[in-house]
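Yeah, one chain of the complex is gone here, protein chain that is, but the others are all in their spots.
Naming follows writing order (A, B and C), and every chain is counted from residue 1.
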Amino acid sequence: MAGTRFSYVKTFELPDPLLPETYMVLRLDGHGFHKFSDTHGFAKPNDERALQLMDAAAAAVMDEFRDVVLAFGESDEFSFLLRKKCTLYNRRQSKILSTLVSFFTSVYVLRWPAFFPDTPLLYPPSFDGRIVLYPAQQHVRDYFAWRQADTHINNLYNTTFWALVQQGGQSTTQAHETLKGTVASGKNEMLFSRFGINYAALPARFRKGSVLVREVPKVEPELDVDAAGGVSETDACQDAVPPTTSAPSKRQKKVVVVLHEDIIENQFWDDRPELLA
Amino acid sequence: MAGTRFSYVKTFELPDPLLPETYMVLRLDGHGFHKFSDTHGFAKPNDERALQLMDAAAAAVMDEFRDVVLAFGESDEFSFLLRKKCTLYNRRQSKILSTLVSFFTSVYVLRWPAFFPDTPLLYPPSFDGRIVLYPAQQHVRDYFAWRQADTHINNLYNTTFWALVQQGGQSTTQAHETLKGTVASGKNEMLFSRFGINYAALPARFRKGSVLVREVPKVEPELDVDAAGGVSETDACQDAVPPTTSAPSKRQKKVVVVLHEDIIENQFWDDRPELLA
Amino acid sequence: MAGTRFSYVKTFELPDPLLPETYMVLRLDGHGFHKFSDTHGFAKPNDERALQLMDAAAAAVMDEFRDVVLAFGESDEFSFLLRKKCTLYNRRQSKILSTLVSFFTSVYVLRWPAFFPDTPLLYPPSFDGRIVLYPAQQHVRDYFAWRQADTHINNLYNTTFWALVQQGGQSTTQAHETLKGTVASGKNEMLFSRFGINYAALPARFRKGSVLVREVPKVEPELDVDAAGGVSETDACQDAVPPTTSAPSKRQKKVVVVLHEDIIENQFWDDRPELLA
Partner (left out) sequence: MAGTRFSYVKTFELPDPLLPETYMVLRLDGHGFHKFSDTHGFAKPNDERALQLMDAAAAAVMDEFRDVVLAFGESDEFSFLLRKKCTLYNRRQSKILSTLVSFFTSVYVLRWPAFFPDTPLLYPPSFDGRIVLYPAQQHVRDYFAWRQADTHINNLYNTTFWALVQQGGQSTTQAHETLKGTVASGKNEMLFSRFGINYAALPARFRKGSVLVREVPKVEPELDVDAAGGVSETDACQDAVPPTTSAPSKRQKKVVVVLHEDIIENQFWDDRPELLA
C-alpha cells in the first residue's frame, strides 16, 4: 500500500509516560505577556478583567478534565494539580501537556470578548507550559505555597511601584530606585503614609491570587466568574458520586468555584483532604 | 523572605533538552474533531473553510517561528519541520511543544470568524501535539511522504464513501460495507462509473494536502490564504537576508505560501535544499 | 588548542537527573546465568557458594555506597534500595546505574576464588541493571514483598522439580509435566510424601532470599559471609553516628549483616524505620 514503505518513521516516536502515582503540576505562563498587556491596555498594577479571563479559562480546564482537582492563578500564570492516581492519556507527558495548554488557550481567546468587550484582540495570545512531578503531599503543599507567596511579593511590589508612578509622579526608573532594597514592611508603610493605601484592604484577588476547587455550591451560587460569562452550574460537570437520597439533587452537584484565600496554612488543605488523596 | 523556604520545589523541574542537530517534527491533531466537525457543520468529505483555517493557523506559526521551515497539513492535523540547527528555547521539549501548539490554537480560534462567518464557535476547539526527532534527511523525506500518502488514502476513501451516501443513497453502514476490501483502483473506478467523478480532477488541496514553505512571491502574489484574511505580504516576516542591490526590494521578501503539490518525489526537495540543510 | 574545534560534541551529552526525593531501587540480574551456572557446575536447585558470593558482592556495594540502605537477593539477582534523600552523583541516572553495577561485578569476579576455590572462572560473568523510582513507602514495601514472594514461588518450584529429577528419576521434561498446574500446597505435599522433604525445614536462605541491612552487631558477630572472606567488622564502614558514651565503642559500629527473614510483614520494617525515612 502507498503508505507502507514510509510508515517505519513511526518507530521514532518514543514513549514518554510520567512516573505513576506522583502528583503532576502543570504550570502555564503567558508568552510575551508584558508586551501583550501593554498592547491591549491592561490596567496597572492589576487588570481585573484579565485576571477574570484567566480564571474562566482555568475553570473551563477543570470542567473538561476531572483529574485536575486544584488550580492556582496569578498574573498571567496558572498552575494545575492533577491527582496522584490520574491515568489521563496513560500519563503520556506530551499528550497531557499539549492538550491542556491548548484547551486553556482556546478558552482564553474564545471568551476574550466577554471580558474585554471594547478591546479587540490585536494578535494571538499564547502560553507555554511544563509538567513537574511531586512525589509527596508536602511537596504539593509547598509548591502552591511558593506560588501564593510569590503572588504576595509581586503584588506588594507592583502596587507600591505603580502608586509611586501613578500617584507619586515618579518615572518608572525613579520608582525602581525608590524601591531598591526595601522590605515588605517598608512598602506597606510607604503605601499607607504616602498614598493612604491600606494594603490589607486591597481586593483579595490581587493579594492572594485565584484558587479554583470543586465545591457543592451554597444556596447563593458563586457568581465570581459567572458574571462575565464564565463558569456556571449549567456547564459544570456533574460530580461522579450520585445523590444518595431522593431529595432534590441540584445542590449536591459540585461546581468549580474561584476563591481568593490562603492556601499556605493548614486550614485550606484540612478542609479538602480529597485534593491530596 | 516569604517565598524562600518553599522555593526548593523548583528543584523538581527536570531538564528536557532535545538531542542537538536532529530534525524536529511537531505534529498536532485536533482533539475530538469528529464531534467538533459535526457540531459545527463541516462539509463532507472535505470542508474547504476548515482546511483554509488550518492553513492560516499554520502559516501564522511559520511567521512567528522562523525555525519552522516547512509545514504539511491534512484534515485536522498539521506537521511542522524545525530545521536541524534550531536552538529555539535551547531545544527544551516542553517549552517548544507547548508554545507552538498554544500559538496554533490561538490563531485557530481568533481567525475562526473570518473563515466561518455564519457559524459561531459553540465550544473551544483544542489540539494535542508531540515532537518526534529524526536524525537524517531521508527520515524527514519519508515522514512527509508518509503523511501525504495518508492524505491520498484517506481522501480517496472519504470521497467514495460520501459519494455512496450523498449521491448513491446508501446509509453510512452500507457505504462502509461497499468499500470493504476495495483497493485504490476500485475506488477510482467506482467514483467514475457510478458518480461521474474523475478523482484526479478534484481540487489538489483535497488530494495532496497543504504544503507551506517560504518563498519569494511571484509577480502575482499567492492569494490562497489571503482571500480569507490569512497570510499576506503585510504580516509576513521579512526575510533575514537584506537586498543586495538598490533595486526595489519588495519582491525579495520571502513569505509563507500554501502549495498543494507532490512532496513524495524528489522535485520538491531538490528545488528547496534549504529545508534539509 | 588542538581539542577545541571538536569539543562541541560534548553538547550532545544530555542531563539525566532522577526525580528528587523518590526512592530508587536498582535491580541487577546475571546476564546469561542459566548457561553460566551450568558451565561452572552450580548445584541444583540452589548453590550455596554462588548465593554467598552474590551476598558478598552486595555487602561490598553497601559498604562502598552509604546511600544504599537495604539489599535483597535471590538466585542471580539483587535489588538495592537507595534512600529517598540520596543525592549521590546529583542523582544522575547513568552514573549511579553504571557505577553500582560495575562495582558489584568487580567484587563478584574478585571474590570468586574465595567461594569457588576449585572452580576457575571460564569466562567473564556480567550483570545488567536498571533503576526504578518509587514515590511512596508503600511502593517500596510492595516492591520488596514482590521479590520475596517471587523467591518463594521459584524456590518451591525448583526444589520440587529437582527432587523429581534427582531423586524421582524423571527427565526434566517429565518433571515439568508433573508440575504443570500444581499449586503451592500440592508441591509441598509432593515433596513430603514422595521425597520426605519438609519444605519449611529447608535453609531460610533458599526460602527467604538474602536481606542485607546495617546493624550494630550482637556479641556474637554475624559470621554468615565472613566465613568465606566476605563482610567483616574490619572492612565495614563506620556508622556516621558517633558513640554517645565513653564506653568501648567497637560494639556500636554498624556493619552490613545478611539476614534470611520475612520482609513482607510489618515487623521487619517497624524495627527499622530508618529504611524508609
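Observations
Simple rule for what comes next: a residue touches a chain if its C-beta (ideal position, glycine included) is under 8 Å from a C-beta of that chain, and two chains touch if they have at least 3 such contacts.
These figures come from a predicted structure and were not determined experimentally.
Listed residues C:F116, C:Y134 or C:F161: the one in touch with the omitted chain is C:Y134. Contact with the chain not shown here comes from a single listed residue; of C:A50, C:L97 or C:M190, that residue is C:L97. Contact with the chain not shown here comes from a single listed residue; of C:D150, C:E189 or C:D262, that residue is C:D150. The missing chain lies against subunit B, touching residues 19, 21-22, 133, 135-136, 139. Taking the complete complex into account, residues 1-3, 6-10, 12-14, 28, 31, 60, 93-95, 97-99, 101-110, 121, 124-134, 139, 142-143, 145-146, 149-150, 152-153, 184 of subunit C touch the chain not shown.
On the side of subunit A, touch with the chain left out of the figure occurs at residues 11-12, 14-15, 17, 19-21.
Just so we're on the same page, only the chains that are shown with their structure count from here on.
In terms of Cα centroid distance from the overall Cα mean, chain A ranks first. Of all chain pairs, the one linked by the largest number of contacting C-beta pairs is A-B. With centres defined as mean CA coordinates, subunit B is found 31 Å away from subunit A. Distance from the subunit A centre to the subunit C centre is 48 Å, each centre being the mean of its Cα atoms. Each of the following residues of subunit C touches two or more other chains: 19, 21.
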